[in-house]
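With one protein chain held back, the other chains of the complex are shown just where they sit.
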Amino acid sequence: MKIEKANDIPLEIHDMTIAYHKKPVLWDVDLIVPEGKLVGIVGPNGAGKSTLIKAVMGLIPKASGWIKVYGKPYEEMRSWVGYVPQRESVDWDFPINVREVVLMGLYGKIGWVKRPDKAHVRIAEESLERVDMQAFAKRQISQLSGGQQQRVFLARALAQDSQIYLMDEPFSGVDAATEKAIIQLLGELRSRGKTVLVVHHDLQTIPNYFDWVIMLNMRIVATGPVSQVFTNENLHRTYGGKLTILSEAAEAVSRT
Amino acid sequence: MKSVAVLTILILGLSLVSCSTKQDSNQDSKLYVVTTTGMIGDLARNVGRELITVESLMGPGVDPHLYKASQGDIGKLSKSDVIFYNGLHLEGKMVDIFEKMSRQKTVVPVSRDIDRKKLRALDANKSIVDPHIWFDVSLWRETIPVVQGVLTEKNPQHAQAFRENAQRYSEKLDSLYHWVKFEIAQIPKPQRVLITAHDAFGYFGLAYEIEVHGLQGISTVAEYGVNDVTNLVDLIVGRGIKAAFVETSVPQRSIEAVVAGCRARGHEVKIGGSLYSDAMGQPGSGADNYIGMVTANVNTIVSALK
Partner (left out) sequence: MADQIARFFSFQDANVRYVLFGSVILSAAAAVLGSFAVLRKRSLLGDALAHAALPGVCVAFMLTGTKSILPLLIGATVSGVLGVLMIQAVTASGKIKSDAAIGIVLSVFFGAGIVLLTHIQKQPLGNQSGLDKFLFGQAAAMLPKDLLVMGMISFFLLVVILLLFKEFRLLTFDPDFFATLGFPVAFLDLLLMALIVLAVMAGLQAVGVILMAAMLITPAVAAKFWTNRLSAMIAVAGIIGAVAGFFGTFLSSLAPRIPTGPVMVLSATFFLILSALLAPQKGVVAKWRLHMRNKRRMAQEHFLRGWLEISKQNSGHDRVEVGELATHLRLSRQAIEKAGRRLMRQGLVSIQPPCFALTEVGRQKATRLIKTHRLWEYYLIHRAQIDPDHVHRDADEVEHILPPHVISELEKIVETEGVGSGKFASAHPT
């Protein structure tokens, strides 16, 4: 069913540059992400964080470079990669219920024209249970709170049963309970040997949630284990001279 | 900066000069007459003959109710010495242009001198009339003096010639009128019903004693509905009418729908032919002048209904 992997490196990006209308947005990205890590991607606004993961999945064209998932091109390994887009990227007023959204994660496996069968529905329901949303299965998505919407997106990604997950700001605008639930989920995924990359905006929580970090400001400033790489100096290089951010960052660093 | 200003003034000046020279150039040559419909153009041609140049804006197959003047038309109208139009709101979309042009030019509706009582009123207070006056040859004949008068006014030196031409053409139209009356009378009374795409043939019906029914109203601008179609089908089937007629300037679809409706009720009404209603025929078709147009129409009608 799934294509065989060529090596044990979940994600390898080499010399990737993304340009919107000639202006470079991401420059010369080179990185290797090891397996089984929870990776936080940080950087100031407009640094290219979302761009990075969208480029990995081919949603944005590359000006140069290549991307390998477990040693093979991403296009061949799609079923190994799950995606949780930003919550704002869809219109939640769309006439659809929670379960149908989660089932969408299985469309790749279901294929063209065919409808989901009972087995697929069961997978969807199990995914909903893992995010504690099973009671909402028939609920219209416009009736959900922000945190619930985020959990639906997560459930959809879980249904994909991938080995690597790319998440775009899953923690933004969610309540404390949902945040806790996401952390728990991430921990579960890691314990199963999955690799998760998360675009994250809150520097304070990086040391708590993640063991690996990618620090990004149009180019890779630093990447590696949080304990080694998440330093004052690197934060300064990533965020420039922004004082308020620095002081937050300083506090975060002091807790590592 | 300076050179740009000089250049601009030069260009503006040149264009002004060229405009005015164009206007002057017509004064010594033949009178340039511009008409709306081809029928009026033919009218002018028969009165002025080689002494004038005539151009018509609307060619064969053009619907005068819907016609909108193009930039080229405006150009021709501006260069003209005389503008003739039908009037009575036939050229519905050109009213503003006539108004504008009449401030500086001779703009004359050829229907001007027709006795109001002879016109078909379409509403209670006689404020809207049927403009299709060319369908009654005797009415059309009354436009000849108008054309003759205007041309004579513009070119008094040719008054004699215009008078003689007008006289000759009037006589031709007189005999045409009688011929049409005779031909139509050949159709047996029960078959003497003319079914057409729009209500253009009112005067035809009145003058030659034939019943007329159109699907669309007086103007093709108005849309018809299902009720209009079924009413016409009822009429045709009820009276056993043999033929209906399409018009060159109106889409055939409407009559085709009527035919289909009749067929479904077991009555085959054929399309008797294409009539020249609001426009004349192609050059060389024989119907490219008024007399030819009337003759062709009558022959088509009579042979289909007799």
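Worth a mention:
By written order: A and B. Residues from 1 in each chain.
Note that a contact is a pair of C-beta atoms (placed from the backbone, for glycine too) under 8 Å apart; a residue touches a chain by one contact, two chains touch by 3 or more.
Bear in mind that the values here come from a model prediction, so they are computed numbers and not experimental data.
Among B:L66, B:L122, B:A185 or B:L235, only B:L66 touches the chain left out of the display.
Although one chain is not drawn, the whole complex shows that of A:G46, A:P73 or A:G108 it is A:G108 that touches it. Within the complete assembly, residues 59-63, 66-68, 70, 72, 217, 222-231, 233, 248-254, 256-258, 260-261, 263-265, 279, 281-283 of chain B touch the chain that is not shown. What chain A contributes to its contact with the hidden chain is residues 20-21, 54, 57-59, 75, 78-79, 81, 83, 85, 89-91, 94-97, 101, 104, 107-108, 110, 112-113, 115-116, 140, 142, 145, 147-148, 156, 175-178.
Methods note: only the chains that are shown with their structure count from here on.
One simple way to say how far apart two chains are is to compare their mean CA positions; for chain A and chain B this gives 74 Å.
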